[in-house]
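Below are the structure tokens for one structure; questions will follow.
Partial view: only certain chains, each at its native spot in the assembly.
Read from first to last, the chains carry the letters A and B; within each, the first residue is number 1.
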Amino acid sequence: MGLEIVNDVRTDYVCDLVKNGKREDGRGFREYRDISVERDVIKRAEGSARVKIGDTEVLVGVKVELGTPFPDTPDKGVIITNTELVPLASPKFESGPPNENSIQLARVVDRGIRGSETIDLDKLCIEKGEKVWMVFIDIHVLDDNGNLVDAAALGAIASLLNLRIPNERYGLTGENTLPMRDTPVAVTTVEIEGNILVDPSFDEGNAAASSVTVISNADGTLSGMQKSGSGGLKEAQIAEMVEIGIEKAGEIRKKYL
Amino acid sequence: MKEEIELIKDGKRLDGRGFDELRPIKIEVGVLKRADGSCYFELGDNKVIAAVYGPREMHPRHAQDAKMAVVKFRYNMAPFSTNDRKRPGPDRRSVEISKVCREAFNPVIMRELYPKMGIEVYVELLQSDAGTRTAGINAASIALADAGIPMKDLVSSIAVGKINGEVVLDLNAAEDNNGEADMPIAMIARTNTITALQMDGRMTQEEFGRGMKLARGACHQIYELQRAALVTRYNQNYEGKNKREEE
């Protein structure tokens, strides 16, 4: 109960600021917090990246293992994206199987990578119907201070971009790198009091009625979208969010990928 | 890259539809006895039933919201609704869809009228053919109204997508499996307010804009069908009631 009142107060505070054209941390509405991307941080993973957006911190590790393909795609490798919202990262997260928020997070990141066809799944096939590479993208959230999805998506693509295929470990030969065909970047905006803000902080995420994640590719095409939250949006607002999404993705791609 | 499969021939889709054409829709309201409200909805080969229970006491208590009703939404596929049998119980896909659908109704349900209560919406996919979540939202919208849940307006839903480079309305399974993009949308048709939006695949910003326009038109059509079904149901009830009173 006590906590909910605090939430209400913070929401009111954030909304008041936005009405006056301001944000908690002094940013402009279309401004991201500081971003940092550190790669190859986990020795045991075939690819990894630690991404910070402001105080939000996400660690993505990619493991590549041999497995059997799905029966309906015998000549394609497998990508599995998984998120753990471990209780270390937020007083709101709880131990237990993935809930709808962590499932949505994983699925949106996955959708961006699939939609952009970044990874050529055919190249992950070793023996049709028998042996393919399984690529496990594990998103480990360390500190949730808002906008997890952009950090997770950025960590995923950064990890994939210098993936090492562990041929040696399985006694195989072949290319150890995987040519990437695209670099999808997710940009999340929220609607608060009729305004569109990019990269919501934790409190802004709570205060917003709606949020939209737009994932776009190097050529500016869209490769995934997801509206979330309990509010409605006008077409023009969504168009603006798409516009911002493509623009900001370009900036992030240039700077960090 | 997917090999391109011919989905459009002579300007028509394989099932004969034009680019902006909906599949046939069939609606029956009040089909279940136990539920407080219900609706059977067909969209092409999709067959879905929605049931609504509530507002009723919410369990467990700690899941209650002191200020407004909590809406539960469960999208579920029957094991026999798909080509390969679906294992019973929720999977990641259905958990995500349930969340998106629930949020699609939050802007219209007058939840503040029922603090601490629960409103439960159950959608069962009996036969699926792509676009199941849009059929489910359309059915749920009518079932909510049938249950007498106060709503500001109905929610209508449809998907648009891209096949063989063309932006088209309401993909069926063959189109969805072999197409380039799919974008399910839910909206309050009368105010053009979007309450759900997802996109999968690859499309340009311009195609996205065209898709939105197509979806808007279709949602208006669906809204009229939903309204008509509810009016029919209301008249039936009214007649039934009068008849009983006359007896």
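We adopt the following convention: contacts are C-beta pairs under 8 Å (C-beta built on N, C-alpha and C of every residue); 3 or more make two chains touch, one makes a residue touch a chain.
Computed from a predicted model, the values in this text were never measured in an experiment.
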Copy-number formula (whole complex, one representative of each chain type shown): A x3, B x3
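Definition applied: only the chains that are shown with their structure count from here on.
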Chain A-facing residues of chain B, complex: 1, 66, 92-93, 95-96, 98-100, 103, 106-107, 181, 183, 187-188, 191-205, 208-209, 212, 216
Of chain A, residues touching chain B in the complex: 1, 4, 98, 100, 103-104, 106-107, 111, 114-117, 212, 217, 220-235, 238-239, 242-243, 246
